[in-house]
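Omission of a single protein chain aside, the complex is shown with its protein chains in their original locations.
For chain A:
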(Lines give C-alpha, C1' and ligand atoms only; values in the text may rest on other atoms or scores of the structure.)
Protein backbone atom coordinates (compact mmCIF):
# COMPACT_ATOMS: atom_id res chain seq x y z
CA UNK A 1 0.00 0.00 0.00
CA UNK A 2 1.28 3.45 -0.90
CA UNK A 3 1.97 5.76 1.97
CA UNK A 4 0.09 8.99 2.21
CA UNK A 5 2.29 12.02 1.64
CA UNK A 6 1.56 14.95 3.90
CA UNK A 7 2.39 17.52 1.30
CA UNK A 8 -0.08 16.06 -1.17
CA UNK A 9 -3.00 16.38 1.23
CA UNK A 10 -5.64 18.83 0.31
CA UNK A 11 -6.34 21.97 2.27
CA UNK A 12 -9.46 20.43 3.77
CA UNK A 13 -7.47 17.75 5.49
CA UNK A 14 -4.92 20.21 6.79
CA UNK A 15 -7.51 22.63 8.16
CA UNK A 16 -9.67 19.92 9.76
CA UNK A 17 -8.60 19.42 13.35
CA UNK A 18 -8.14 15.70 13.57
CA UNK A 19 -8.51 14.72 17.18
CA UNK A 20 -6.75 11.45 16.62
CA UNK A 21 -4.14 11.39 13.91
CA UNK A 22 -3.43 8.06 12.31
CA UNK A 23 0.18 7.94 13.36
CA UNK A 24 2.12 10.14 15.77
CA UNK A 25 4.78 10.76 13.11
CA UNK A 26 2.27 12.34 10.76
CA UNK A 27 1.05 14.66 13.50
CA UNK A 28 4.58 15.77 14.26
CA UNK A 29 5.28 16.38 10.59
CA UNK A 30 2.06 18.33 10.32
CA UNK A 31 3.00 20.53 13.25
CA UNK A 32 6.49 21.24 11.99
CA UNK A 33 5.14 22.01 8.52
CA UNK A 34 2.70 24.52 9.88
CA UNK A 35 5.47 26.12 11.88
CA UNK A 36 7.60 26.42 8.79
CA UNK A 37 4.87 27.83 6.63
CA UNK A 38 3.82 30.48 9.12
CA UNK A 39 7.37 31.61 9.86
CA UNK A 40 7.73 35.27 9.13
CA UNK A 41 11.01 37.08 8.75
CA UNK A 42 10.84 38.56 12.22
CA UNK A 43 14.18 39.84 13.40
CA UNK A 44 15.12 41.42 16.67
CA UNK A 45 18.21 43.37 17.51
CA UNK A 46 18.00 42.98 21.30
CA UNK A 47 18.48 39.65 22.99
CA UNK A 48 15.35 40.13 25.13
CA UNK A 49 13.06 40.43 22.17
CA UNK A 50 14.70 37.53 20.40
CA UNK A 51 13.51 35.09 23.04
CA UNK A 52 9.89 35.82 22.29
CA UNK A 53 9.93 34.62 18.69
CA UNK A 54 12.83 32.34 18.02
CA UNK A 55 13.60 31.61 14.37
CA UNK A 56 13.19 28.02 13.26
CA UNK A 57 16.45 26.20 12.85
CA UNK A 58 16.91 23.21 10.65
CA UNK A 59 17.09 20.40 13.13
CA UNK A 60 16.83 16.70 12.60
CA UNK A 61 13.04 16.73 12.68
CA UNK A 62 12.36 18.87 9.67
CA UNK A 63 15.35 17.94 7.54
CA UNK A 64 14.81 15.38 4.83
CA UNK A 65 16.73 12.10 5.31
CA UNK A 66 18.90 12.85 2.30
CA UNK A 67 20.07 16.09 3.97
CA UNK A 68 21.07 14.25 7.13
CA UNK A 69 23.87 12.54 5.31
CA UNK A 70 25.35 15.92 4.33
CA UNK A 71 24.37 18.16 7.24
CA UNK A 72 24.77 21.93 6.69
CA UNK A 73 28.16 23.25 7.78
CA UNK A 74 26.64 26.17 9.62
CA UNK A 75 24.25 24.63 12.11
CA UNK A 76 22.94 28.00 13.22
CA UNK A 77 21.61 28.85 9.77
CA UNK A 78 17.83 29.20 10.12
CA UNK A 79 15.53 27.78 7.48
CA UNK A 80 14.32 31.19 6.34
CA UNK A 81 17.84 32.68 6.16
CA UNK A 82 17.93 33.30 2.44
CA UNK A 83 14.76 35.39 2.62
CA UNK A 84 16.40 37.83 5.06
CA UNK A 85 18.43 40.78 3.75
CA UNK A 86 21.22 40.33 6.30
CA UNK A 87 22.29 37.60 8.77
CA UNK A 88 20.41 37.34 12.05
CA UNK A 89 22.19 39.08 14.95
CA UNK A 90 22.39 35.88 17.02
CA UNK A 91 24.42 34.16 14.32
CA UNK A 92 27.25 36.61 15.06
CA UNK A 93 28.21 34.52 18.08
CA UNK A 94 29.06 31.55 15.86
CA UNK A 95 31.15 33.25 13.19
CA UNK A 96 34.90 32.56 13.47
CA UNK A 97 35.67 35.36 11.02
CA UNK A 98 33.88 37.88 13.19
CA UNK A 99 35.57 36.70 16.39
CA UNK A 100 38.95 36.89 14.63
CA UNK A 101 38.23 40.45 13.46
CA UNK A 102 37.19 41.43 17.00
CA UNK A 103 40.46 40.05 18.37
CA UNK A 104 42.57 41.48 15.53
CA UNK A 105 41.39 45.01 16.32
CA UNK A 106 41.91 44.30 20.05
CA UNK A 107 38.43 45.63 20.70
CA UNK A 108 37.22 45.70 24.26
CA UNK A 109 35.09 42.74 25.39
CA UNK A 110 32.43 45.35 26.14
CA UNK A 111 31.72 45.53 22.40
CA UNK A 112 29.52 42.53 21.62
CA UNK A 113 29.98 40.51 18.46
CA UNK A 114 26.43 41.37 17.41
CA UNK A 115 27.33 45.05 17.21
CA UNK A 116 30.45 44.26 15.20
CA UNK A 117 28.32 42.13 12.88
CA UNK A 118 25.91 45.02 12.47
CA UNK A 119 28.81 47.32 11.60
CA UNK A 120 29.54 45.03 8.66
CA UNK A 121 26.09 45.40 7.09
CA UNK A 122 25.93 48.34 4.69
CA UNK A 123 22.74 50.30 4.08
CA UNK A 124 22.76 49.05 0.48
CA UNK A 125 22.51 45.44 1.71
CA UNK A 126 19.81 45.92 4.34
CA UNK A 127 17.70 49.09 4.14
CA UNK A 128 16.36 48.64 7.69
CA UNK A 129 18.30 51.12 9.89
CA UNK A 130 17.86 48.83 12.89
CA UNK A 131 19.98 46.19 11.22
CA UNK A 132 22.42 48.13 9.04
CA UNK A 133 25.40 50.22 10.08
CA UNK A 134 24.18 53.66 9.01
CA UNK A 135 23.50 54.89 12.54
CA UNK A 136 26.83 53.65 13.88
CA UNK A 137 28.63 55.02 10.82
CA UNK A 138 27.07 58.44 11.37
CA UNK A 139 28.35 58.51 14.95
CA UNK A 140 31.74 57.24 13.80
CA UNK A 141 32.08 59.78 11.03
CA UNK A 142 31.19 62.64 13.36
CA UNK A 143 33.82 61.52 15.85
CA UNK A 144 36.54 60.92 13.25
CA UNK A 145 35.97 64.30 11.62
CA UNK A 146 35.84 66.06 14.97
CA UNK A 147 39.16 64.61 16.11
CA UNK A 148 40.81 65.10 12.71
CA UNK A 149 39.74 68.74 12.39
CA UNK A 150 40.76 69.43 15.98
CA UNK A 151 44.17 67.87 15.31
CA UNK A 152 44.75 69.97 12.20
CA UNK A 153 43.47 73.18 13.76
CA UNK A 154 45.72 72.83 16.79
CA UNK A 155 48.83 71.62 14.99
CA UNK A 156 48.60 73.84 11.90
CA UNK A 157 46.57 76.91 12.89
CA UNK A 158 47.41 78.81 9.70
CA UNK A 159 46.20 76.20 7.19
CA UNK A 160 44.02 77.78 4.48
CA UNK A 161 40.46 76.47 4.48
CA UNK A 162 40.76 74.67 1.14
CA UNK A 163 43.92 72.90 2.21
CA UNK A 164 42.28 72.02 5.52
CA UNK A 165 39.39 70.46 3.63
CA UNK A 166 41.80 68.49 1.44
CA UNK A 167 43.74 67.36 4.49
CA UNK A 168 40.53 66.32 6.26
CA UNK A 169 39.51 64.28 3.25
CA UNK A 170 42.97 62.81 2.91
CA UNK A 171 42.73 61.53 6.48
CA UNK A 172 39.04 60.88 7.11
CA UNK A 173 37.55 60.65 3.64
CA UNK A 174 36.29 57.54 1.90
CA UNK A 175 39.56 56.63 0.11
CA UNK A 176 41.59 56.84 3.30
CA UNK A 177 39.12 54.97 5.53
CA UNK A 178 38.71 52.36 2.79
CA UNK A 179 42.43 51.71 3.14
CA UNK A 180 42.04 51.43 6.91
CA UNK A 181 39.23 48.89 6.51
CA UNK A 182 41.34 46.96 4.00
CA UNK A 183 44.28 46.95 6.39
CA UNK A 184 42.03 45.41 9.04
CA UNK A 185 41.48 42.44 6.74
CA UNK A 186 37.76 43.03 6.23
CA UNK A 187 36.55 40.80 3.41
CA UNK A 188 33.45 41.53 1.37
CA UNK A 189 30.77 38.97 0.60
CA UNK A 190 30.06 38.35 -3.07
CA UNK A 191 26.45 39.36 -2.54
CA UNK A 192 24.53 40.33 0.59
CA UNK A 193 21.95 38.00 2.12
CA UNK A 194 20.74 36.29 5.27
CA UNK A 195 22.74 33.15 4.65
CA UNK A 196 26.10 34.95 4.40
CA UNK A 197 28.72 34.60 7.11
CA UNK A 198 28.21 37.56 9.50
CA UNK A 199 31.98 38.15 9.49
CA UNK A 200 31.94 39.39 5.90
CA UNK A 201 31.22 42.96 4.83
CA UNK A 202 27.89 43.05 3.02
CA UNK A 203 26.99 45.66 0.47
CA UNK A 204 25.16 45.65 -2.80
CA UNK A 205 26.73 46.84 -6.04
CA UNK A 206 23.29 47.30 -7.59
CA UNK A 207 21.53 49.61 -5.16
CA UNK A 208 23.42 52.22 -3.19
CA UNK A 209 21.15 52.53 -0.16
CA UNK A 210 20.37 55.88 1.36
CA UNK A 211 22.29 56.22 4.55
CA UNK A 212 22.51 59.81 5.68
CA UNK A 213 26.15 60.38 6.39
CA UNK A 214 27.49 63.68 7.54
CA UNK A 215 26.19 67.17 7.88
CA UNK A 216 25.45 69.68 5.17
CA UNK A 217 22.60 70.96 3.08
CA UNK A 218 21.64 70.04 -0.44
CA UNK A 219 22.06 73.17 -2.51
CA UNK A 220 19.29 74.16 -4.87
CA UNK A 221 21.84 74.93 -7.59
CA UNK A 222 23.56 71.52 -7.30
CA UNK A 223 23.03 70.67 -10.98
CA UNK A 224 24.60 73.90 -12.16
CA UNK A 225 27.52 73.45 -9.78
CA UNK A 226 28.31 70.00 -11.12
CA UNK A 227 27.46 70.30 -14.79
CA UNK A 228 28.29 73.95 -15.54
CA UNK A 229 31.10 74.27 -12.99
CA UNK A 230 29.69 77.25 -11.16
CA UNK A 231 31.99 78.92 -8.68
CA UNK A 232 31.64 78.02 -5.00
CA UNK A 233 33.10 80.37 -2.43
CA UNK A 234 34.83 78.99 0.64
CA UNK A 235 32.40 80.79 2.97
CA UNK A 236 29.42 79.05 1.38
CA UNK A 237 31.26 75.74 1.52
CA UNK A 238 31.72 76.14 5.26
CA UNK A 239 28.02 76.74 5.78
CA UNK A 240 26.37 74.52 3.21
CA UNK A 241 28.66 71.68 2.23
CA UNK A 242 29.78 68.59 4.08
CA UNK A 243 32.78 68.12 6.36
CA UNK A 244 35.17 67.91 3.41
CA UNK A 245 33.78 70.97 1.63
CA UNK A 246 32.10 68.82 -1.00
CA UNK A 247 28.64 69.34 -2.44
CA UNK A 248 26.01 67.34 -0.60
CA UNK A 249 24.30 65.16 -3.16
CA UNK A 250 22.20 62.10 -2.51
CA UNK A 251 22.71 60.77 -6.01
CA UNK A 252 25.69 58.49 -5.84
CA UNK A 253 26.98 57.11 -9.11
CA UNK A 254 23.89 58.49 -10.76
CA UNK A 255 23.79 61.55 -12.97
CA UNK A 256 21.53 64.36 -11.89
CA UNK A 257 19.10 64.05 -14.73
CA UNK A 258 18.10 60.69 -13.30
CA UNK A 259 19.75 58.27 -15.68
CA UNK A 260 22.48 56.05 -14.39
CA UNK A 261 26.04 57.03 -15.18
CA UNK A 262 27.32 54.78 -17.94
CA UNK A 263 30.89 53.69 -17.25
CA UNK A 264 33.14 54.68 -20.10
CA UNK A 265 35.57 52.20 -21.64
CA UNK A 266 38.45 53.89 -19.89
CA UNK A 267 36.88 53.26 -16.49
CA UNK A 268 36.41 49.52 -16.95
CA UNK A 269 39.38 47.56 -15.70
CA UNK A 270 39.81 44.09 -14.30
CA UNK A 271 38.62 45.49 -10.97
CA UNK A 272 35.24 46.54 -12.34
CA UNK A 273 34.25 50.03 -13.38
CA UNK A 274 34.76 53.29 -11.53
CA UNK A 275 31.20 53.44 -10.16
CA UNK A 276 31.44 49.97 -8.62
CA UNK A 277 34.85 50.71 -7.19
CA UNK A 278 33.43 53.87 -5.60
CA UNK A 279 30.50 51.93 -4.12
CA UNK A 280 32.87 49.37 -2.65
CA UNK A 281 35.12 52.11 -1.31
CA UNK A 282 32.18 53.85 0.34
CA UNK A 283 30.93 50.60 1.89
CA UNK A 284 34.35 49.79 3.34
CA UNK A 285 34.76 53.33 4.68
CA UNK A 286 31.30 53.28 6.27
CA UNK A 287 32.07 49.93 7.88
CA UNK A 288 35.23 51.40 9.39
CA UNK A 289 33.26 54.42 10.63
CA UNK A 290 30.64 52.10 12.12
CA UNK A 291 33.31 50.26 14.10
CA UNK A 292 34.41 53.62 15.51
CA UNK A 293 30.77 54.35 16.33
CA UNK A 294 30.50 50.98 18.06
CA UNK A 295 33.60 51.69 20.14
CA UNK A 296 32.05 54.99 21.23
CA UNK A 297 28.66 53.44 21.98
CA UNK A 298 29.99 50.64 24.15
CA UNK A 299 33.28 51.97 25.58
CA UNK A 300 32.85 55.73 25.70
CA UNK A 301 34.68 58.91 24.83
CA UNK A 302 38.22 58.16 25.95
CA UNK A 303 38.31 54.74 24.29
CA UNK A 304 37.13 56.11 20.98
CA UNK A 305 39.67 58.92 21.14
CA UNK A 306 42.56 56.50 21.52
CA UNK A 307 41.05 54.23 18.86
CA UNK A 308 40.86 57.11 16.35
CA UNK A 309 44.35 58.20 17.29
CA UNK A 310 45.70 54.70 16.72
CA UNK A 311 43.93 53.98 13.46
CA UNK A 312 43.31 57.34 11.75
CA UNK A 313 45.41 60.16 13.16
CA UNK A 314 48.57 58.03 13.16
CA UNK A 315 48.47 57.87 9.37
CA UNK A 316 50.92 60.05 7.50
CA UNK A 317 49.78 62.88 5.26
CA UNK A 318 52.25 65.34 3.75
CA UNK A 319 50.54 68.70 4.03
CA UNK A 320 53.21 70.54 2.04
CA UNK A 321 52.13 68.59 -1.05
CA UNK A 322 48.54 69.82 -0.84
CA UNK A 323 49.24 73.43 -1.85
CA UNK A 324 48.73 74.69 -5.38
CA UNK A 325 49.67 78.37 -5.82
CA UNK A 326 48.68 80.52 -8.73
CA UNK A 327 50.61 83.75 -8.09
CA UNK A 328 53.08 82.91 -5.31
CA UNK A 329 55.22 86.04 -5.68
CA UNK A 330 52.22 88.34 -5.50
CA UNK A 331 50.80 86.50 -2.54
CA UNK A 332 54.11 86.69 -0.70
CA UNK A 333 54.28 90.44 -1.34
CA UNK A 334 50.78 90.83 0.07
CA UNK A 335 51.71 88.75 3.11
CA UNK A 336 54.72 90.97 3.77
CA UNK A 337 52.66 94.14 3.49
CA UNK A 338 49.96 92.71 5.75
CA UNK A 339 52.41 91.64 8.42
CA UNK A 340 54.40 94.87 7.99
CA UNK A 341 57.57 93.06 6.97
CA UNK A 342 59.88 94.70 4.51
CA UNK A 343 58.89 93.92 0.91
CA UNK A 344 60.34 90.61 -0.32
CA UNK A 345 63.43 90.66 -2.54
CA UNK A 346 64.73 87.71 -4.53
CA UNK A 347 68.51 87.22 -4.51
CA UNK A 348 70.58 84.74 -6.43
CA UNK A 349 72.48 82.62 -3.94
CA UNK A 350 74.41 80.37 -6.27
CA UNK A 351 74.27 79.09 -9.80
CA UNK A 352 75.92 76.61 -12.09
CA UNK A 353 76.02 76.08 -15.84
CA UNK A 354 74.16 79.23 -16.86
CA UNK A 355 75.06 78.67 -20.53
CA UNK A 356 74.75 74.89 -20.40
CA UNK A 357 71.78 72.70 -21.18
CA UNK A 358 71.05 72.02 -17.52
CA UNK A 359 71.56 75.18 -15.50
CA UNK A 360 70.70 75.31 -11.80
CA UNK A 361 69.90 78.54 -10.00
CA UNK A 362 69.42 78.79 -6.26
CA UNK A 363 67.35 81.80 -5.29
CA UNK A 364 66.54 83.06 -1.82
CA UNK A 365 63.68 85.39 -0.90
CA UNK A 366 64.67 88.01 1.63
CA UNK A 367 62.65 90.47 3.61
CA UNK A 368 65.25 92.93 4.83
CA UNK A 369 67.91 90.70 6.40
CA UNK A 370 65.56 87.76 7.06
CA UNK A 371 65.58 84.89 4.60
CA UNK A 372 61.96 83.79 4.11
CA UNK A 373 62.52 80.94 1.69
CA UNK A 374 64.81 79.33 -0.81
CA UNK A 375 64.29 77.41 -4.01
CA UNK A 376 66.23 76.05 -6.92
CA UNK A 377 65.20 75.75 -10.53
CA UNK A 378 66.41 75.50 -14.08
CA UNK A 379 65.63 79.15 -14.80
CA UNK A 380 65.82 82.27 -12.69
CA UNK A 381 62.05 82.76 -12.86
CA UNK A 382 61.31 79.18 -11.83
CA UNK A 383 63.75 79.37 -8.94
CA UNK A 384 62.13 82.61 -7.75
CA UNK A 385 58.67 81.04 -7.87
CA UNK A 386 59.83 78.00 -5.98
CA UNK A 387 61.48 80.18 -3.38
CA UNK A 388 58.27 82.18 -2.85
CA UNK A 389 56.19 79.00 -2.66
CA UNK A 390 58.54 77.64 -0.02
CA UNK A 391 58.30 80.91 1.89
CA UNK A 392 54.49 80.78 1.76
CA UNK A 393 54.44 77.15 2.83
CA UNK A 394 56.72 78.00 5.74
CA UNK A 395 54.14 80.62 6.78
CA UNK A 396 51.06 78.47 6.33
CA UNK A 397 52.56 75.33 7.89
CA UNK A 398 53.54 77.05 11.12
CA UNK A 399 53.06 74.65 14.00
CA UNK A 400 53.16 75.46 17.72
CA UNK A 401 54.65 72.01 18.38
CA UNK A 402 53.78 68.36 18.71
CA UNK A 403 52.58 68.41 22.31
CA UNK A 404 49.90 71.06 21.87
CA UNK A 405 46.70 70.49 23.84
CA UNK A 406 43.43 69.65 22.14
CA UNK A 407 40.03 71.00 23.19
CA UNK A 408 38.90 67.40 23.72
CA UNK A 409 41.62 67.01 26.39
CA UNK A 410 39.47 69.29 28.54
CA UNK A 411 36.78 66.60 28.74
CA UNK A 412 39.05 64.40 30.84
CA UNK A 413 38.78 64.32 34.61
CA UNK A 414 41.10 66.72 36.47
CA UNK A 415 42.09 68.55 33.31
CA UNK A 416 44.32 71.57 33.76
CA UNK A 417 42.73 74.93 32.96
CA UNK A 418 42.63 75.69 29.26
CA UNK A 419 45.23 77.98 27.81
CA UNK A 420 43.97 79.78 24.73
CA UNK A 421 45.22 78.21 21.54
CA UNK A 422 46.84 80.18 18.72
CA UNK A 423 44.24 81.33 16.22
CA UNK A 424 45.37 82.89 12.97
CA UNK A 425 43.69 85.90 11.41
CA UNK A 426 43.23 84.02 8.16
CA UNK A 427 44.48 83.52 4.66
CA UNK A 428 46.36 86.20 2.80
CA UNK A 429 44.03 86.19 -0.18
CA UNK A 430 40.73 84.50 0.44
CA UNK A 431 38.15 83.60 -2.12
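FYI, a residue touches a chain if its C-beta (ideal position, glycine included) is under 8 Å from a C-beta of that chain, and two chains touch if they have at least 3 such contacts; residues count from 1.
The rule is simple: contacts and distances are computed from a predicted model.
Peer 1: Among "Roadblock/LAMTOR2 domain-containing protein", "Exosome complex component RRP41-like", "FAD-binding FR-type domain-containing protein" or "Large ribosomal subunit protein mL43", find the name that the UniProt record gives to the complex chain excluded from display.
Peer 2: So, among "Roadblock/LAMTOR2 domain-containing protein", "Exosome complex component RRP41-like", "FAD-binding FR-type domain-containing protein" or "Large ribosomal subunit protein mL43", the name matching the hidden chain's UniProt entry is "Large ribosomal subunit protein mL43".
Peer 1: So one chain is hidden, and I want to know which residue out of A:310, A:378 or A:394 touches that hidden chain in the complete assembly.
Peer 2: Hidden-chain contact among the options goes to A:310.
Peer 1: Which is it among A:44, A:169 or A:289 that touches the chain not included here?
Peer 2: A:169
Peer 1: Which listed residue (A:146, A:184 or A:215) would be found touching the missing chain in the intact complex?
Peer 2: The missing chain is touched by A:184.
Peer 1: May I ask which residue of A:218, A:327 or A:347 touches the chain that does not appear here?
Peer 2: Of the candidates A:218, A:327 or A:347, A:327 is in touch with the missing chain.
Peer 1: So which bits of chain A touch the chain we can't see?
Peer 2: Residues 96-97, 99-100, 102-106, 160, 162-163, 165-166, 169-171, 173, 175-176, 179-180, 182-185, 309-311, 313-318, 321-327, 331, 349-352, 360, 362, 376, 396, 427, 429-431 of chain A touch the chain absent from view.
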